[in-house]
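Certain chains of the assembly are absent from this excerpt, and the rest are unmoved.
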Amino acid sequence: MANRPLVTLTTDFGLADPYAAAMKGVILRHCPDAEIVDISHQVPSHQVLSGAYILANAAPFFPPNTVHVVVVDPGVGTDRAILVGQFGDQLYVFPDNGIITFVKEAYPLRNLVEVRELGLLGVEEVASTFHGRDIFAPLVGYIFSGKPISRLGMMPDSYTLLDLPEPRGQEGEINGQVIHVDHFGNLITNITRKHMLQRWENLTQAGLEVYCQGRHVGPLQSTYGQVEPGRPLALMNSMGMLELAVNLGRFRDSFDAGFGADVSVRLSGEGQ
Amino acid sequence: MANRPLVTLTTDFGLADPYAAAMKGVILRHCPDAEIVDISHQVPSHQVLSGAYILANAAPFFPPNTVHVVVVDPGVGTDRAILVGQFGDQLYVFPDNGIITFVKEAYPLRNLVEVRELGLLGVEEVASTFHGRDIFAPLVGYIFSGKPISRLGMMPDSYTLLDLPEPRGQEGEINGQVIHVDHFGNLITNITRKHMLQRWENLTQAGLEVYCQGRHVGPLQSTYGQVEPGRPLALMNSMGMLELAVNLGRFRDSFDAGFGADVSVRLSGEGQ
């Protein structure tokens, strides 16, 4: 256990409404010592893919045994399952809709339970539109009480993973696409360092050129300041993913490209 | 007392400026052990009604004796009073402008003081434009010091409540209006479960149909997924209020209706 019960929240609730705070209140009622940290409440509404990306690039940095509560839950009130799982040294409470996909790719699953025994949570009434407050938050209290998770239900036969486009390509080329646009207007793609190293031994080798929607971005750089202000560049970012940026600018706006845009890496002299 | 001194903030300061953080700094100077949780800093500027709604749907979930500081305060620097009140098991510090209205409707008033003795707060200078930092924050320190609230001033003869439109209607019909638009584009109305049960015994009874600005929304549902994606629906939400939504969409945009829009519930065959 961490020194303090540490909880994070990842939701698409936004920050204006009472939803996130109501969840925090309930968590603190059940576990007054909990330390609650926001990962994000600005996952785009109902966008499980964005939530999966944000979760996987923040949660693993927390101390072991942190409980990450994820409520991007377009299926609230339907019969989608609620899962509690341990991946690596972190614990996740999440709806079974694929939001765990990127965490699962990077960290081994150690334990997984489908929550069935709601009676153990000490909740009197469950609003069918706000499981975050009425189920997920009390679940945190249950987990920190030290009672075994195995009492909450059984390991499910399977659970949902997003069906993601795997980067592919002919010899000397990798083709992928944009899966996230960040606050700076940078485009993050599904082309990872692993994909690159499977094709080429050395990412700093001369001749690797990056294209977005067929338009030339430039060779791989290692940081933004390596090109002049206002110029585009590509780099392997701090999450190990291929990212397109404009130094001190916004790639999204300069290239008019966003979520889903085609991105390719080519050894120059080949392909186009 | 809760295990830790627990404070929440509800303001219209936004999150970009130094205002909310300056308040937190002062609270921590006066009470280094305080745990500070944001309810919202995105109450629309000067909108007391929105702030009242957000406060009432988050604050009551916190542990007993949490101190809720509310600074939606268009009258800052004028002679509007500053109040400290206990409603239910929570404590509220707020300007006397009606922001306590929905809390007061749902929880009994147990104690109320109009703050007059600013000398007790240990504050040297008060900026007439930032009482949040210079009066409300030190008040939190005073309250957690364990000194009696009664020393701060007298119980006022009266205090401000918002003059809200009460849902009304002829037999077989209730008419209300939209009092909040949430992050998902859902419209929340002032028609509560209580209003509905005063008119009809059973909210699941066949024939209850909901209209917005005269346009048909549909029968009462219990959760979003009961209609097809993109279709509108009405339900009694997790706060016990009639809500209009579009499954996986935005009712606000689909119906081009927002704050103040007319909403009615009718027993079909009656009215229109």
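Residue numbering begins at 1 within each chain, and the chains themselves are lettered A and B in the order written.
One rule holds for everything that comes next: contacts are C-beta pairs under 8 Å (C-beta built on N, C-alpha and C of every residue); 3 or more make two chains touch, one makes a residue touch a chain.
Because the structure is a prediction, the values reported are computed rather than measured.
A single sequence accounts for all chains of the complex, and while 2 copies are shown, the assembly in the file contains 3.
Methods note: only the chains that are shown with their structure count from here on.
Inter-chain centre distance (chain A to chain B, centres taken as mean C-alpha positions): 32 Å.
Contacts from chain B toward chain A in the complex involve residues 2-4, 6, 8, 15, 37-43, 53-63, 66, 182-184, 222-226, 235, 237-239, 243, 248.
Residues 12-19, 21-22, 24-26, 28-29, 32-33, 36, 45-46, 74-78, 127-130, 133-134 of chain A touch chain B in their complex.
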